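A quick write-up on the structure given underneath.
The other protein chains are all here in position, but one chain of the complex has been omitted.
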Amino acid sequence: MSFSLPAASSNAPEVDALLAALLLMSCAVLALVFGLMFFYVVRYRAGSRIDRGALAERTFRFEISWTAATLAIFFGLFLWGADLYVRLFEPPADALKVYVVGKQWMWKVEHPGGQREIDTLHVPADQPIELVMTSEDVIHDFSVPAFRLKRDVVPGRYETLWFRADRPGTYHLYCDQFCGTDHAHMVGEVVVLSGPDYRKWLSVTPGSETLAAQGQALFIHFGCSGCHGGNGAGSYGGPGGSPPGSTGQAPAPSYSTVRAPPLVGLYGSPVPLSDGSVVIADDRYIRDSILDPGAQIVASYQNVMPSFAGQISEEDLVKLIAYIKSLGAQRADAGQTGG
Amino acid sequence: MMQTLRPLLLVWLALLALLGVELGGAFLRLGHLFGGLLLLPAGAMVALVGLFFMRLRHASGLSRGFALAAMFWLVVLLGLGSMDPMTRTLHPVAMTTYP
Amino acid sequence: MADIHSTFQYSTPAHRSGSSLDGMWLFLATEVLFFGALFLAWTVSRHYHAAGFAEAARHTEISLGTINTVLLVTSSLAYAAGLAFIEQGDTRRLLQCLSLTGLLGIAFVCLKLLEWHDDFYEHLFPGSGFALHGPDPGGAQIFFSFYFVGTGLHILHMLAGLGLLAWVILRAWRGAFSSRSHLAVEAVGLYWSFVDVVWLVLYPLIYVVGRPG
Partner (left out) sequence: MSHALDATAGEIEAATVRDNRDNYLTDEWTVWSWLATTDHKRIALLYFASITFFFFLGGAAAALMRFNLLTPTGAIVSPETYNRLFTLHGVVMVWFFLVPAVPVTIGNFVTPLMIGARDLAFPKVNLLSWYLFITGGAITLWALFMGGLDTGWTLYTPLSSAYAKGYVVPVAVGIFISGFSSIATGLNFIVTIHRLRAPGMTWYRMPVFLWSLYSTSVIYVLATPVLAMTLLLLAFETVFRVGVFDPALGGDPILFQHLFWFYSHPAVYIMILPGLGVVSEIIPVFARKRLFGYKFVVWCSVMIAVISFFVWGHHMFVAGTSIYSAIVFSLLSFMVAVPSAIKVFNWIGTLHKGFIHFDAPMIYALGFVGLFTMGGLTGLFLATLAADVPLHDTYFVVAHFHYIMVGGMVSAFFGGLHYWWPKITGRMYPEMWGRVAAAMIFFGFNLTFFPQFILGYLGMPRRYHSYPPEFQVLNVLSSAGSTILAVAYLMPLFYFAWSLLAGARAPANPWGATGLEWQTPSPPPVQNFTSTPVVTEDPYSYPSPEAIQMEQAETGEARPNG
């Protein structure tokens, strides 16, 4: 057994330094308090004959000075802690996104390449990783002590957590928020691999379909293709007769008579809404549009789409979004080959 | 006797007038933000009832202190309590229905 | 023995009644925080669910709510007048005023129950079978959770108030109060008006603020 904890992320040494400072200050204060207490208790014990002399008259000065000293130290600690904390919320743009879903009592992990794991998370060293986490039931907490990180995983919303592991190895993963009977068994491992090892792991891990491919199956399963077209090309009759980006490339149009906006090339592009505003179609916009289609209606379309809130599980939603994203990528590729 | 009853009646009339303001406001299209303004007449009504019907004007200093403390802590509860939800960046997720 | 024990600790009757009224005010302060927690829940939920709250608020009966507000405000007036009368030693007028207060209170409770009945009939109680399917049905259900908890607690407070009122009326009828000794009238009056105050806040939150949203 050991009383030390590996520091395996870029964040860990910084937090350790802060903890060390806190520990140092605490020891100093404890030494002062216990030291004075022992000293006075022995020196001024009732039987002691030492001359007490007169009492200090102006206690006010003491009060003000130790209050001021305490305040100053506290403020410094506060700033230090807040500065480090804020950085935990600023993931680098190039972070690799890994989806984590907590449920009683396991961690389900999905990699962008479609690899799925349970209670284990493989990540490459020296690359920023952003975990996008949610829960299917109660509140959990994704905690990796070696990274000095944790974040509650809350049902009904996404929480993100980013880190840059810098030391290959295997580290404990715990659920830190009490989540029911087998809370203590909701544990796992985070495996940090060096770059080459990670690529090897990716290649040997049974390459289940990519998220996007699974999303495509769901796109048909949930009937999205009925209106948005088999390949997300939209149904004809939209503004300008045919959806942008689909002309010349889209396969046979769907026979649907319902008008729905095209999805090819949607991701990342600006979308004009019926209320005159324009939004960028990001993850959140797509998610909202699936769950609450009436909220942001694309200009010159009627809202005929039913809400899918409560019908699509969180994992499936992630896949659908991945699929719609991939449609955007296809268009970009097609544009390049065409040009 | 009329001297004591008259202010009470006047307060009652003022309360009804403020109620009228609220009722009218309910049918104006004020929007999400300005809808909250309709709480102002309610606040005035609460103050009137407290000061006149509950005689806060003539209550002991201690009683008035208690009333003020209640208001202060109510503001703390509402202010600090809504600070987090109002400033949160929320990414909602569709929940499947419960088992 | 016990009675001497508890009365003698005060130096004068005014000291005693003043302390009791202070105690009553402090109790009302706790009630403010009690309902305050509910108001916080309302504020936060409305922030997340403006659409659901607006739709739900449009399905409330503002006419009944407004009539109820008038009833309650008037009952408070009647009580305050009654207190003014007993300060002049007029027990007969006190009884008249308090009876009016009671009748108005009972009318309020009846109207409220009628409103609840309608709400149930229209399937506005949250849960499966909830009637509203607008853009934000979850928000509308949260609104009605708030509505039923808020009005339910208010009704409970009304019933407690009516009980206290009956007790005061009974004592007044037996001639227990005089111009110099009417602590119970004053203390119960504070409670009665406070229940009124709670309603004055619930009324806009339920019927008014959401509606224009």
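The chains carry the letters A, B and C, assigned in the order they are written, with residues numbered from 1 in each.
In this text, a contact is a pair of C-beta atoms (placed from the backbone, for glycine too) under 8 Å apart; a residue touches a chain by one contact, two chains touch by 3 or more.
These numbers were taken from a predicted model, which means no experiment stands behind them.
The undisplayed chain touches these shown chains across the complete complex, A, B, C. In the complete complex, the hidden chain is touched by one of C:Ile142, C:Leu162, C:Val188 or C:Leu202, namely C:Ile142. When the missing chain is restored to the complex, the residue among A:Leu77, A:Ala95, A:Leu218 or A:Val271 that touches it is A:Leu77. Even with one chain removed from view, chain A keeps its contact list with that chain: residues 1-3, 5, 14-15, 18-19, 22, 25-26, 29-30, 33-34, 36-37, 40-41, 44-55, 59, 62-63, 66-67, 70-71, 74-75, 77-78, 80-86, 88-89, 104, 137-139, 141, 143, 145-146, 148-152, 154-157, 159, 172, 174-185, 187, 310.
Take chain B: the residues that touch the chain left off the picture are 62, 69-70, 73, 76-77, 80-81, 83-89, 92, 95-98. The omitted chain makes contact with chain C at the following residues, 1-2, 4-13, 15, 18-20, 22-23, 26-27, 29-38, 40-41, 44-45, 48-49, 52, 126-127, 136, 138-139, 141-142, 145-146, 148-149, 153.
Quick note on the criterion: only the chains that are shown with their structure count from here on.
Averaged Cα coordinates give chain B a centre that lies 14 Å from the centre of chain C. Distance between chain A and chain C, defined via averaged C-alpha coordinates, is recorded as 46 Å. Within chain B, residues 90 each touch two or more of the remaining chains. With touch defined as above, residues shared between interfaces to two or more other chains in chain A number as follows: 309. Taken in their complex, chain B has these residues touching chain C: 1, 4-5, 8-9, 11-12, 15-16, 19, 22-23, 25-32, 34-36, 38-39, 41-42, 45-46, 49-50, 52-54, 59-60, 62-63, 66-67, 69-71, 73-74, 77-78, 81-82, 85-86, 90. For chain C in complex with chain A, the residues that touch the partner chain are 51, 135-136, 138.
By the touch criterion stated above, chain A contacts chain C in their complex at residues 292, 294-295, 307, 309.
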